[in-house]
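On to chain A.
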Amino acid sequence: MPIEYYFSLALVMFLCGVCGVLFRRNILFVLMSIELMLNAVNLVFVSGSTFLKNLDGQIMVFFVITVAACEAAVGLAMVIALFRRYGTIKSEFFRILRG
Partner candidate 1 sequence: MSDQLVFWGLAGFITLSSVAVVTVRNPVTAAVALVINLFLLAGVYAFQGADFVAAIQIIVYTGAIVVLFLFVIMILNLDPEHLRSPRPRIWEHLVLGVVIAGFAYIGYRFLDSLDVGKVASNRLPDNTYDVAMILFSNYLWPFEIVSILILLAIVGSVAIAKKPK
Partner candidate 2 sequence: MFAWINSSIVSIIIFLPLIVAVLALFSPSVRLSKWIALGGSLVTFIASLHIWFHFDAKSSALQFVEVYDWLPSMGIKYLVGVDGLNLLLVMLTSFLTPCVLVSLWESKVTYIKPFLSLLLVLETGMIGALVAFDLVFFYVFWEVMLIPMYFIIGIWGGSNKIYATTKFVLYTVFGSLLMLVAAIVLYLVHYEEHGFYSTSLLDLYKITQMGLSTQSYLFLAFSLAFAIKVPLWPFHTWLPHAHTEAPTSGSVILAGILLKMGTYGFLRFALPLFPDALVRYSPLLMTLGIVGIVYGALMAWMQKDAKRLVAYSSVSHLGFVVIGSVVILNGKLSEEALTGALYQMINHGISTGALFFLVGMIYERRHTRILSEFGGISAVMPWFAVCLMVATLGSVGLPGTGGFVGEFLILLGVFKFSPLAGILASTGVVLGAIYMLNLCLSILFGPLDKEENKKLTDMTFLEKTYMVPLSVLVILMGVFPNFFLDKTRASLHHLAEHVSEYRLMVSHHDSEPVHEVAGASDTKNK
């Protein structure tokens, strides 16, 4: 398989993730979209690793997965905390950054 194919596939996944982050109002969806993007990156790593015959890419994927797990855990904890506090997880509700 040409490596371009894998990259294209990763690109599509990443695009989906970006769109999810940009357009979904529900924080849960945003988090899931982030997972999508991380996986797109993983795909690139693994493909590159295979292509270059270098196993460092796989190691990197290992770390990315770990970080993703942490991120998901903390992110979801925050979702719970937010829901408890404000009763909603719609992102447009949270506008603390307003100038």
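FYI, a contact is a pair of C-beta atoms (placed from the backbone, for glycine too) under 8 Å apart; a residue touches a chain by one contact, two chains touch by 3 or more; residues count from 1.
Candidates were picked such that all candidates are chains of the complex that A comes from, given by their letters.
The shown structure was predicted, so the numbers you read here are calculated from the model rather than taken from an experiment.
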**Item:** Selected neighbour of chain A [touch, this complex] from 1 or 2
**Value:** 1
**Item:** Residue ranges of chain A touching candidate 1 (in the complex, touch as defined)
**Value:** 1-9, 11-20, 22-26, 28-29, 31-33, 35-36, 39, 42-43, 46-47, 49-51, 53, 55-56, 58-59, 61-63, 65-74, 76-81, 83-84, 88-90
